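With one protein chain removed, the remaining protein chains of the complex are shown where they sit.
For subunit A:
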């Protein structure tokens, strides 16, 4: 039953992604010009003679003389073979360009999510079990600060004070000398040394939001009759809390996984620019500005993949967690 459900869900992902990719492609096609025209115009404005033969070659190579529908299928067809297209601006295949950045993005994102959960859960539980106490108010205040202060601002402030007080330059995810170098022990150390600052900065807002959510959810569950029943059985308060209300409030987080993945990845772009992290964020931003369509399109599709996979993970986890969820669809009215 569960296996069939998972299989069905995975099969549904295929048309979902196809439709999304078509949407992305359409949006990329909408502006009246393309990268080459922009480039030609720019060069002409600077009084330079554009290398028309090279541009013509690239246009033909990437099928810009073909109808859009055909180009779409070429692009998508390439995806299946692992060819994400060619970045015109950087003049290299998207795959090579993104390569390490993608790994680093995933590393930063997952570390952020992990940190958010590790910090938010204990605080949320404390706030919910000691509502309207000084501890609750204090933690709530800190959490709200985290939500209210924009990430990039927090990043700027941190950089400023790190420089002023400690004379440190905290930008980047590693020492620049290691970037695009093969993995080595020294590089790992460098990454770990740099990782914690962006993770804390990016995670601050999410942690605050999550503490609020845990507190609200758990407070609701603590009022429920089944918690009284658990205590009436003679369960110690801590055990009763973990087994019943906490378990129930987990549903919320699990169903939230689908949202978290893309938000963390795309929400950290500004911070990444400010901290000059070698993640995908700054690249995407630049690609969108210069209409580097294969690079931007591939990024966006990558984000949609993450969303769809996140939703799949959360749905499967929910099915395990909550027996009330019916795996078979059906209408009731």
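A few remarks follow.
Please note the rule applied: contacts are C-beta pairs under 8 Å (C-beta built on N, C-alpha and C of every residue); 3 or more make two chains touch, one makes a residue touch a chain; residues count from 1.
Here is the rule we go by: contacts and distances are computed from a predicted model.
Set against the options "Carbon monoxide dehydrogenase", "Sigma-70 family RNA polymerase sigma factor", "peptidoglycan glycosyltransferase" or "ABC transporter ATP-binding protein", the UniProt name belonging to the omitted chain is "ABC transporter ATP-binding protein". In the complete assembly, the contact with the undisplayed chain comes from A:229, out of A:33, A:52, A:163 or A:229. Checked against the hidden chain, the listed residues A:210, A:248 or A:261 yield one contact partner: A:248. Listed for subunit A, the residues touching the missing chain in the whole complex are 224-226, 228-237, 243-244, 247-248, 321-324, 328-333.
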